[in-house]
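As you look at this complex, bear in mind that one protein chain is not there, while each of the others sits in place.
Here the chain labels run A and B in written order, and each chain numbers its own residues starting at 1.
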Amino acid sequence: MVTTTAAAKPSQDSSLLEPVLSVRHLTTEFETRAGLFTAVKDISFDVARGECLGIVGESGSGKSVAALSIMGLVDYPGKVTAGQILFDGTDIRTLNGRELRKLRGSQLSIIFQDPQTSLNPLFTIGRQMIDVVRAHRRCSLPEARDLAIAKLNLVGMSAPETRLRAYPWELSGGLRQRVAIAMALLLDPLLIIADEPTTALDVSIQAQIVSLLRTLKVELGFSLIFISHDLGVISSIADRVLVMYAGRAVEQHAVPSIFTVPGHPYTSALLASAPTLQSDRTLPLRVIEGGLPQMQDRLSGCVFAPRCGYVQERCLRAEPPFVPLSNTSNHEVACYYPLVDAHASDGKGER
Amino acid sequence: MMAASPRVLDLQGIGKTYRVRGQASASHLRALDDVSLAVDRQQIVGVVGESGCGKSTLARIIIRLETPTEGTALFEGTEIHALRGAELLAYRRRVQLVFQDPYSALAPRMSVEDAIEEPLKIHKIGTAQDRRLQVTKLLDLVGLARELGRRYPHQLSGGQRQRVNIARALALNPRLLLLDEPVSALDVSIQAQVLNLLRDLQQELGLTYVFISHDLRVVNYLCTIVAVMYLGRIVEYGPLQVVFQQPRHPYTLALLQSIPDHTTHSGRHTVVLRGEVPSPVAVPSGCAFHPRCPLAREICRVERPALRSTGPGHVAACHFAEEVSATALIPHMAASTSWP
Partner (left out) sequence: MMVADVVADNALDLGPQVAIRPSKLRSFLRLNGSGTLVAGLVLFVLILGTSFAAPLLTPYDPSRNNITARLRPPFWDTANKGSTKFVLGTDGLGRDMLARMLYGLRVSLLLAGLGLVVSLVLGVTVGLVSGLFGGWFDLILMRIVDLQLAFPYIVLAMAIVTAIHTSIPILIVLLGLAGWVYFARVVRGIVLQEMQKDYVKAAQVLGASRWRIGLKYVFPNVLPSIAVIATLQLPALVIFEATLSFLGLGIQPPTPSLGGMMLDGTQYIANAWWVITLPGFAVLLTTLSLNLMSDGLRQLLDPRLQTV
């Protein structure tokens, strides 16, 4: 029997306090003609049950590769070369292909940026959704169909029975993304990874989708990793934020504190360079000079040092570790001279 | 040589219809419908809207990559689409366009220097030496190191490519610069660099900008005047501060409310506009926004509202413009996961 109500109930024997995802020292590398390229280096973070972790970064930050690494979707010439990915207690890296496939789409699902390419244009939506259900569960066609309809209802699609017969290209971007969300929810996942799900959408539709994800997360209790380069969007859905730069994790803290008291110079500079409706037009936007380091330039020391306004000698010698500001702090920063101390950061609103 | 009038661009009643083969039969895509816009010297006019609003079509009409189906487009008093031959070439020297995608706007096999020199060659300006000199000046102007001149587009970063595009557009000393989503494809920190550059250039060179974007935050930073477009029509127009602080069209207000803001965390309480943008093939009757508008009444379905004044220099196309305010709208637009 297939359940139509959705509640991502954690497994009986795991405590609700255990994070649903625990990543430790994850490193992913790619073989290229120019040498070994480290797309993700030594990142560690947790995602608690029912929480949304926002991963923020610009291009080259490695955030998308990190998502793919967690899903086990990194293939030649890339490889996850180090680290532990504990999902609901199991290390994903130890799973074989078959076990991974069982996990993917059911307990762990992903929503991509471009629904145009993540949905198969040759098949109807109904067919694709039913395929997903029957790949993971034994149930009859009508049962799978009912489940698909239930999920489409959940994401707010009108006339879901008719929609099942539609092809992806018949729908607008916003509707396609709703379908993608419905598909991700089909088997009541514990964790959904959303990789820039709203970047390709209009602003008003983006607001709808973000609102939808927020509501569903509360109603159904799943955890969410929301990846974006847009600080505003992240602030509207994430409970905590991980900031990535050039493959490294540079800061991790709760919302809204990370926006009010950023600890890492990159975070601070990023926040200052993003125009908002409240920006002072008379001042030029703060700029981060220079660009991402080129592959051959990556030398020792902090990867952000060449562009950092606060760089000191120590920064050039060895990469700073990603550590909490203090023993009791939840605010982690990879910097020898963080911009705030533990006291200041904890003083402001913690969730 | 002083121009007699400060009016640089005068668009009146511009309409553009495409005939498309849809899934059923041939249908008409109304990309622009009775658009009028006036741009004066040294203004920075922002044109905002979401997909299907026609802003890019408008840019293409101004730059003469398309012809309007109706209406007149005047540049400094002359009808743009009547120009031919040498006059057309002269027009091209005065009005230029910076494209959205920095990479595809550059010919892959042309070096940066060649690309920037190209407009000078086309218009036969100066000797080869003069041109080379001008190219170096332009590289300096946009903040690119001279050595980058020999590189090819695929060897540059996104921000650098966009600077090349800007340099190329400025090579002919245009009076009017159209910018079609010039920073949308760039990372936030690079975007800041380019925005600062655009601002500095405008002040230094006394340029007039028409800045097209879907990102109101960027427009808010750079522009002094804004025109809001929806489904091929201008629904609101006026001084940017006024329009953004006291919008008089429900769509403008909804757009502003949809913008998530990390400084105020207003995103957490975002008012959400319901429904999808209708296709420009099937524009709703009367006011194009009425199916999604929380203030819509019978008259909105029947009669298309004209742009009428709601303050000095501020116009809005809404029958109930005076009623538009956040408090009036929020009860109607409660955040919801479904729509009609």
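A few comments on the model shown:
To be clear about the criterion, a contact is a pair of C-beta atoms (placed from the backbone, for glycine too) under 8 Å apart; a residue touches a chain by one contact, two chains touch by 3 or more.
Because the structure is a prediction, the values reported are computed rather than measured.
Touching the chain that is not shown, out of B:E70, B:E118 or B:D200: B:E118 (per the contact rule at the top).
For the chain left out of this panel, the touching residue among A:V47, A:V65 or A:V333 is A:V65.
Summary of contacts with the chain left out: across B:F99, B:Y221, B:F244 or B:F320, the touching residue is B:F99. Within the entire complex, the positions of subunit B that touch the omitted partner chain are 63-65, 88-89, 92-93, 96-97, 99, 101, 104-109, 118-119, 122-123, 154-155, 157-158, 165, 168, 172, 187.
One rule holds for everything that comes next: only the chains that are shown with their structure count from here on.
With centres defined as mean CA coordinates, subunit B is found 32 Å away from subunit A. Here subunit A touches subunit B in the complex through residues 58-59, 155-158, 170, 172-175, 202-208, 210-212, 215-216, 229-237, 255-256, 259, 269-271, 273-279, 281, 284-288, 291-292, going by the rule given at the top. Across the complex, subunit A is touched by residues 23, 50-51, 157-159, 187-193, 195-196, 199-200, 214-218, 220-221, 244, 254-265, 267-268, 270, 272-274, 276-277, 335-340 of subunit B.
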